[in-house]
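Below is one structure, written out as structure tokens; comments come after it.
With one protein chain held back, the other chains of the complex are shown just where they sit.
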Amino acid sequence: MSEFLWPVRVYWEDTDAGGVVYYANYLRFLERCRTEWLRSQGLSQQELASVRGVQFMVLEVKVAYLAPARLDDSLVVTCAMRPEGRTTVRFAQQIWRGNPGESGTELLLEAEVRVVCVDAKTLRPRRIGEYLP
Amino acid sequence: MSEFLWPVRVYWEDTDAGGVVYYANYLRFLERCRTEWLRSQGLSQQELASVRGVQFMVLEVKVAYLAPARLDDSLVVTCAMRPEGRTTVRFAQQIWRGNPGESGTELLLEAEVRVVCVDAKTLRPRRIGEYLP
Amino acid sequence: MSEFLWPVRVYWEDTDAGGVVYYANYLRFLERCRTEWLRSQGLSQQELASVRGVQFMVLEVKVAYLAPARLDDSLVVTCAMRPEGRTTVRFAQQIWRGNPGESGTELLLEAEVRVVCVDAKTLRPRRIGEYLP
Partner (left out) sequence: MSEFLWPVRVYWEDTDAGGVVYYANYLRFLERCRTEWLRSQGLSQQELASVRGVQFMVLEVKVAYLAPARLDDSLVVTCAMRPEGRTTVRFAQQIWRGNPGESGTELLLEAEVRVVCVDAKTLRPRRIGEYLP
């Protein structure tokens, strides 16, 4: 299970009046990383939907907020995919300030995201193995 | 040209690290008011799209930011529609803290929004008069 | 443990290109309900921060997405607070299409949200019992 990294910069739009990133907006960062991981595997969600008739839907999210991100912070989002069942996969994800592993970095958030592959029209579950690496 | 009013409460999600509503989010408030005005006229955008095959698209927005809204503020958004051409209308909109006209209220924002009626598939302009009151 | 209900309408801003509410945006709906529950108890978060020097921070979120909400849907968000430790509470929350308990309603989402009370400056945990009912 190798890990994919994606950088994210914190802008005004991401923050709230508490001076930190609004708690729902970290889920956007997590999704950008999953999307870019798919793209890095040569998978376009547009194409999966239009050509192959499938899309991915989030079934479950668990997030532990460890420390807040702030305006201008340079973050790194990670994701590692683990097959689960016939139709679902699980992503283990983290958000770091700075680069994971380097000195001075801080782990801000840990998440687990369960995703199902569905028929784009009927929304019925479909085998995920054909579409994911 | 009568005016339609819609109340909006400011939540954490709407604010930014400056302690005020993020400048793009006022456009959401403006759109909620236009949508509710349509609904008050018996028009559902879902239905217009699926049954009649048309939708509305914003062509132009002009916004003057006069004073900031803050967390927990109770706002009133107004909209007044003015027909323009065969395919477009213009909305004059305002955002107030408190009720417009009452003492202690403050005008926070003035906007003009130009909207076109288009075919939902081809996105080509369509006569707007059949769909709007 | 009594339950608090808050209505939410789905607007364009809440949806994504999949035609349903974007998965992170349900967390906004959950937070609006918690904020309105606090307000219903006479508690303003602005005042708690400025007068009493405390604020609430989300520590953990678990969300199960059961069925998607769509444009124009009329939702009801629920929240029920359960004291946990000296400094934390747990909210059990749900999002329904239509009114919970009535026929034709559908449960769309279940969530558990753990919140800590902190000093607004130092962000160190504070006894939550003094501030919550």
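List of remarks:
Letters A, B and C name the chains as they come in the text, with residue numbers starting at 1 for each one.
Just so we're on the same page, contacts are C-beta pairs under 8 Å (C-beta built on N, C-alpha and C of every residue); 3 or more make two chains touch, one makes a residue touch a chain.
Only a predicted model underlies this, so the values are computations on that prediction, with no experimental measurement involved.
From the options B:5, B:61, B:107 or B:132, the residue with contact to the chain not on display is B:61. Counting over the whole complex, subunit C has residues 12-13, 15-20, 22, 24, 70-71 touching the chain that is not drawn.
By the touch criterion stated above, the residues of subunit A touching the omitted chain are 9, 11-13, 28, 31-32, 35, 44-46, 70-72.
Looking at subunit B, the residues touching the absent chain are 18, 23-25, 27-28, 31, 55, 57-65, 68.
We take it that only the chains that are shown with their structure count from here on.
When every chain is reduced to the mean of its C-alpha atoms, the one closest to the centre of the whole protein set is C.
Look at where the CA atoms of subunit A average out and do the same for subunit C: the two points lie 22 Å apart. Across the assembly, subunit C contributes 28, 31 as residues in contact with two or more other chains.
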